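Here the complex is missing a single protein chain, while all its other protein chains stay put.
So, subunit A:
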Amino acid sequence: MSPRTDAATGEDFGWEGEATGLARPVDASQLDTRHGDILYLDDITVSFDGFRALNKLTLDIAVGELRCIIGPNGAGKTTMMDVITGKTRPDAGTAFFGQTIDLTRLNEPTIAQIGIGRKFQKPTVFEAMTVAENLEIALKTDKSVWASLRARLSGQQRDRIDELLGLIRLGEQRQREAGLLSHGQKQWLEIGMLLAQEPKLLLLDEPVAGMTDAETEKTAELLLTLKGKHSLMVVEHDMAFVGAIAEKVTVLAEGSVLAEGSLAQVQADERVIEVYLGR
């Protein structure tokens, strides 16, 4: 085994073999999921003017898992995604991506680059650009100013865009302005843009809002094919959709986890019925 070097300075530690325990050098640039989980939220608290949007929230997502999050309005679902993606800093608690990456110290672009993709509640695409250009912008590549000034699409990237267009069923719309797409198509394009980033964890905020039943069904199929290859966290109100995709459901209420289990289990939970389903 080669000697380990310090990730930041390149300094040679001169050690042979795998160090263990506290002696193990932490390389924060690499996602470490050896313990089976990709996301750890621990005791996260976020307050806005005294209102506790998140209250000691603790939640783990396993590698390759598809987790559905449900909960009444104001339960803190969107705030949780804001914390994971670096938009909001928690007042207390820790958020780790894998074993080593502390999300509370990184900004949005960096978090996106290390492999967390996010779809907004309201579909957000670059409306003045074509569908293909939207995907081009999202592709995993060097995203610095200098790289963009000199960027040319490689053949490989073209193939990747074609592949994604097929996956999100927008092949015939590739040269259309994204602003002219239907609501459902914009949702798909946004999911396609997430996939173009090749994220390890996808956060989807209401991915089927405003979709027809047929579109919803196709989206469920798509998400099920992604499971395993990616970890997914889906916030959704549509219970039929949740039932179609979920193996494990987490119910949030008033900023913390109220219940966790299969959809049938949580639907049978007295407390859940009280705060949410029984309305």
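Note that a residue touches a chain if its C-beta (ideal position, glycine included) is under 8 Å from a C-beta of that chain, and two chains touch if they have at least 3 such contacts; residues count from 1.
The rule is simple: contacts and distances are computed from a predicted model.
The chain not displayed here is annotated in its UniProt record as "Amino acid/amide ABC transporter membrane protein 2 (HAAT family)", chosen from "Pyridine nucleotide-disulfide oxidoreductase", "Xanthine dehydrogenase family protein subunit M", "Amino acid/amide ABC transporter membrane protein 2 (HAAT family)" or "3-oxoacyl-[acyl-carrier-protein] synthase 2". When the missing chain is restored to the complex, the residue among A:K143, A:R176 or A:H237 that touches it is A:K143. The missing chain, though absent from the display, is touched by one residue of A:A62, A:A151, A:L167 or A:M239; that residue is A:A151.
Where subunit A meets the omitted chain, the residues involved are 85, 87, 107-110, 112-113, 117-118, 120, 124-129, 133, 136-138, 140, 143-145, 148-149, 151, 177, 179, 190, 193, 197.
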